[in-house]
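Yeah, one chain of the complex is gone here, protein chain that is, but the others are all in their spots.
For reference, chains read A and B in written order, and residue numbers begin at 1 within each chain.
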Amino acid sequence: MSGAADREAVFPTRQSLGLMKAKLKGAETGHSLLKRKSEALTKRFREITRRIDEAKRKMGRVMQIASLSLAEVTYAVGGNIGFQIQESARAARFRIRTKQENVSGVLLPTFESYLTEGNNDFAMTGLGKGGQQVQRCRDTYARAVEALVELASLQTAFVILDEVIKVVNRRVNAIEHVIIPRTENTIKYINSELDELDREEFYRLKKVAGKKLRDNAALDAEMKLKREEKAARELAEGQPEVQEDASGPSDLLAAEEDEDVIF
Amino acid sequence: MASQADYKDRQFLAVIGDEDSVTGLLLAGIGHVTAPPDSQKNFLVVDAKTDNATIEAVFEQFTTERKDIGIVLINQHIADRIRHRVDTYTAAFPALLEIPSKDHPYDPEKDSVLRRVRRLFGE
């Protein structure tokens, strides 16, 4: 691109002008849509970050309660069961699955915990002593892990939204600060070029008409009538004909908006 | 960006923690050992004798290599030992959660995600 004004490299034709006007319209529509999307996502994002902050602080307490229930086990069993537990772990009873929620076209995952049936690697732990505390501790920790899973959902949504919002905002900014000004510049350029052409053409036609007037001054009356008809016709042909482009406007929105980001 | 196939098999949690944290979480039922001959565990007990290279290797295994883990829990004081690794982890899956341990209460100032939250809102 040359010149002070950034514009697209197009020939200043009426066809280009049509294309550019359509593009500008598309860009403006796209901008407004993306802006709304960004606002919706940001609203959700702020809500999620607030909940993360709360949940992380609550987590400290939840884990303390769980820790104390493990202390109860140690108290009741009369010793540390850590090694035995580590060696007895076989198949996870507590598992997660992922669901998706659509927020303004962004699929956000939510972890959901579930328990597999009839599967307890530690059923007999503390059989002779402390078994009841072991089972209570198991339940207390299961509740703590549920809270952690919830937090993980929020955090994953946070990470994804953070990324998506950045992308959307980059697009909004690009449209606002690059595409729209450039398209507007291009339109201005085409208009000014077309105006120039119009002025040249008008001058040429005037010249042609003047010369012919002088050349044929001596012609007779019937010829004069014909000449006048001809000149009128030529003038009509030179008239700029507003041409609607058949290829249709380039849909900026379609071009700019990718498929929904799927996770 | 993750694809559909990337998360649907992620049904386990994993933990890197001190013995009490791991014991409690295993009691909750998250512990899983994959079929032999691999027999991979989804938990690592870290004590004073565990070196940082081991922690990092297991962190890598849980967050990158294994595709069946949806959430990785790590004690905050252990995350501190491989802080650079934790802070540069930004993937959505598996979710990485810093959790407190019995002897080290949770400090929100250190949490990599909370720090991101704060930076974003300029707090």
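Annotations
Here is the rule we go by: a contact is a pair of C-beta atoms (placed from the backbone, for glycine too) under 8 Å apart; a residue touches a chain by one contact, two chains touch by 3 or more.
The definition used in the following text is that contacts and distances are computed from a predicted model.
Entry comment: the absent subunit's protein name, as recorded by UniProt, is "V-type proton ATPase subunit", drawn from "COMM domain-containing protein", "Sm-like protein LSM2", "V-type proton ATPase subunit" or "Large ribosomal subunit protein mL44". The hidden chain makes contact, of the residues A:K21, A:R97 or A:R143, with A:R143. Within the full complex, the residue among A:S32, A:T116 or A:Q132 touching the omitted chain is A:Q132. Chain A residues in contact with the hidden partner, per the touch definition given at the top, are 64-65, 67-69, 71-72, 74-76, 78-80, 83-84, 87-88, 120, 123-133, 135-137, 139-140, 143.
In the full complex, the hidden chain is touched by chain B at residues 20, 102-103.
One rule holds for everything that comes next: only the chains that are shown with their structure count from here on.
Per-chain CA centroids place chain A at a distance of 30 Å from chain B. Against chain B, the residues of chain A that register as touching in their complex are 46, 49, 52-53, 56-57, 59-60, 63-64, 66-67, 69-70, 80-82, 85-86, 89-98, 109, 111, 115, 119-122, 134, 137-138, 141-142, 144-145, 148-149, 151-153, 155-156, 158-160, 162-163, 261-263.
Of all the residues in chain B, the ones that touch chain A in their complex are 1-4, 6-8, 10-13, 19-20, 22-33, 41-43, 45, 70-71, 73, 90-93, 95-97, 99-102, 105-106, 108, 111, 113-114, 116-117, 120-121.
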